[in-house]
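Notes to accompany the following structure.
One protein chain is absent from this view; the other protein chains keep their places.
Chain lettering (A, B and C) follows the sequence in which the chains are written, and residue indices restart at 1 in each chain.
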Amino acid sequence: MATVGFIGLGQMGQPMATNLAKGGHTLRVHDVSAEAVASMVANGAVAASSPAEAAGGADFVVTMLPNGALVRETLMGENGVATTLSKDALVIDMSTVHPLETDAMIADMAKLGFSMMEAPVGRTSDHAIAGTLLVLAGGTKEQIAKAQPLFDLMGSDTVDAGGPGKGIRVKIINNYMSIALNTLSAEAVALSEAIGLEFDAAMSVMSGTPAGKGHFTTTWPNKVLAGDLSPAFMIDHAHKDLGIALDLANQVGVPMPMGAASRETYNIARSAGRGRQDWSAVLEQLRALSGLETKAK
Amino acid sequence: MATVGFIGLGQMGQPMATNLAKGGHTLRVHDVSAEAVASMVANGAVAASSPAEAAGGADFVVTMLPNGALVRETLMGENGVATTLSKDALVIDMSTVHPLETDAMIADMAKLGFSMMEAPVGRTSDHAIAGTLLVLAGGTKEQIAKAQPLFDLMGSDTVDAGGPGKGIRVKIINNYMSIALNTLSAEAVALSEAIGLEFDAAMSVMSGTPAGKGHFTTTWPNKVLAGDLSPAFMIDHAHKDLGIALDLANQVGVPMPMGAASRETYNIARSAGRGRQDWSAVLEQLRALSGLETKAK
Amino acid sequence: MATVGFIGLGQMGQPMATNLAKGGHTLRVHDVSAEAVASMVANGAVAASSPAEAAGGADFVVTMLPNGALVRETLMGENGVATTLSKDALVIDMSTVHPLETDAMIADMAKLGFSMMEAPVGRTSDHAIAGTLLVLAGGTKEQIAKAQPLFDLMGSDTVDAGGPGKGIRVKIINNYMSIALNTLSAEAVALSEAIGLEFDAAMSVMSGTPAGKGHFTTTWPNKVLAGDLSPAFMIDHAHKDLGIALDLANQVGVPMPMGAASRETYNIARSAGRGRQDWSAVLEQLRALSGLETKAK
Partner (left out) sequence: MATVGFIGLGQMGQPMATNLAKGGHTLRVHDVSAEAVASMVANGAVAASSPAEAAGGADFVVTMLPNGALVRETLMGENGVATTLSKDALVIDMSTVHPLETDAMIADMAKLGFSMMEAPVGRTSDHAIAGTLLVLAGGTKEQIAKAQPLFDLMGSDTVDAGGPGKGIRVKIINNYMSIALNTLSAEAVALSEAIGLEFDAAMSVMSGTPAGKGHFTTTWPNKVLAGDLSPAFMIDHAHKDLGIALDLANQVGVPMPMGAASRETYNIARSAGRGRQDWSAVLEQLRALSGLETKAK
């Protein structure tokens, strides 16, 4: 069993730390909230009055904080982790922060001689309590192997994201997609309600199409992901149908800003000569607009 | 077996008509392309020089045309279907048109004494050839029952969308969602590539979260759809994470107009006092912006 | 003095027709509102029960209607203008309609042997009453010269937009710019209020910069319009400053969807290698995205 300095006892951090303690590890906890610390101490943890104190003698330091500036301050600021940490310890940042901040912190800690990885988590506070989080591990094989016993107490699934900094990258991409998809879904359902369509009817259809199943596993694999842009459904037709939906929405008073933005991307794709390509070619178009390498033949 | 006037022999119409003919029905076909008509005639169909001629003596008239104006002209214009159609026949528009046009055409045909329903289709031209389309039937129970044998030849699944005009509504909503989701997916993957994340790593994570599975069957049913806005994941946090992704995208040069539009919807939701509600509450926010009834308690 | 068939007596049409009558012309008026017609008849106009009747014996027919479909029906539909109009008369559509509809109507009327031009108007109903509208004339030199005496009664300024169809094009561009600018201005002022800035202070600064004066006559003429993209203010810096404003707006709860959309255009421009070009180079970028010829060296 190890000694774990755990810094950040919020809605997610507290149950995560609790699960580590239940697993038999010695916890040294720090938080701005004295109440949160006291609650952990009542369950056997050792209170630390600073990050430095939490890190002293620890095998692992876990940070679970609201933003990257706080993580940096906690690690390398005054009375920070770096002032007391053993060179044999492993720092694991499980916060959701800006990936470029993560890269910089790992590099700066390395310059100071410390080993640091990131492991942001997926799912909700209910999963944190149940110890069934999704752990998105960004680190070397060795770091991940070393941290795995801790991950297994906090989560039920660990994904090796492919190296240092890749865990937070997967997290940001996944969150981007799910958070933006959430408002897009709301646009579709609001329009559905506005035109008198029963939700169940709409859902039953969408659950069997890319509308509900997404494109990654349905329309894309044999098309743009395979480098084939021959049309199963043409960009011209997608653009036309989207125009109908937006016209309808503007008649019945449902704002659909994401749909409106999407239409302009198809508009750009058509002007770039992709009108008769498969609709999955919008990925190629985004690559081109981003200065990335396009891949289809 | 019935006589079917089939008007519109394009990429979708031709295989659909062919499947009706294979099923034993007598086809009377019309199209602006003499070539398309000839090809059907070679397989036993009767050529019709006008919609009127196609409709003469028909039990069903099926239209599969590029837009609503053409459907209207075909039905009620000069030499249109209405000039020769039997009052016992059923008109089935399978085109993708504006729902308000569909409503108006059904009403106008009814005034002339004709029975009309709509049944736009889902899936692709490959499915049209295979006779495995998804038929989104908008009509009375009687109309759908009458048309069912035809639908069974053209498709493998028929959805009763809930009444006249509902078939095209489901189609438009489904297309809206899948077409806009397509460009959103492209934004996520372009960002993923720009920050050096392997597609497989990103996909494997997203396939297990709402990013890949959508919200309709995951995060929404026990929350906004059940009238419960207590937070599993707060709008404030979704807004923050989306901000990180957009900042990153703007640093690495990936345009994400849909994500940018989404962020402003969260921004609106926060100013409306929803920051600490569950992220599914964006549906409530969209309802409010649309002048629709909000539903959560 | 001429005989003028005037069709469409709404908020704009009625005062326009009144000014023609005051100028000594004989008016033959038609509208769906009997009340509107009666009001004109009380002032000496002749009531016409159909467009055809209004056009009979007229030297000019003026249409001022809500949309292009109505104009087309009025001109070429049942009991339409074309059924009675003299081949020597001039039809002037002053409605705001879709430019491609205008093109088609002028062409279709020409096929029938009739001379038609368009002349949509700028300014408000107050100007219509005062006879000080801005007339955006789209027609041949001959048509405009012939219509000028009428324009002079309805408006104080006539712009020769450069040929048939150009009047409605100028109108649409001008309206696009002013209507979209209106919501952009609202975003700026809402943000200004949210951060406690006095409107007068903001206005006094903006009135002296492109924010208030626009770019067409300030930053563009010597840069992108002259083919010079050397930076007075770099796209990279514009992108950065816009990011600050959007971050601030998202912190204080002001939705700025247009600003968010704008940022993505700068994002695209940077990925296209324009970061160190003058900010006016966004015009070049838009041209490129539209498949138009770029012009700067």
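Observations, loosely collected:
In this section, a contact is a pair of C-beta atoms (placed from the backbone, for glycine too) under 8 Å apart; a residue touches a chain by one contact, two chains touch by 3 or more.
All figures in this text were calculated on a predicted structure; none of them were measured in a lab.
Counting contacts over the entire complex, the absent chain touches A, B, C.
From the options A:Gln11, A:Thr26, A:Ser271 or A:Thr294, the residue with contact to the chain not on display is A:Ser271.
Touch with the chain that is not drawn comes from one residue among A:Lys171, A:Arg263 or A:Arg287, which is A:Arg263. Taking the whole complex into account, chain B touches the unshown chain at residues 257, 261, 268, 271-273, 289-291. Seen across the whole complex, the unshown chain contacts chain C at 96-100, 122, 124-126, 134, 136, 157, 159, 161-162, 166, 169-170, 172-199, 201-217, 219-220, 225, 232-233, 238, 240-242, 244-245, 247-248, 251-262, 264-266, 279-280, 282-283, 285-287, 289-292. Listed by residue number, the positions of chain A touching the unshown chain are 239, 243, 247, 249-250, 253-257, 260-261, 263-265, 267-268, 270-271.
The rule is simple: only the chains that are shown with their structure count from here on.
Once the centre of each chain is set as its mean CA position, chain B and chain C turn out to be 34 Å apart. Rounded to a whole number, the gap between the C-alpha centres of chain A and chain B is 31 angstrom. Per-chain Cα centroids separate chain A from chain C by 46 Å.
Touching two or more other chains at once are residues 257, 261, 289-291 of chain A.
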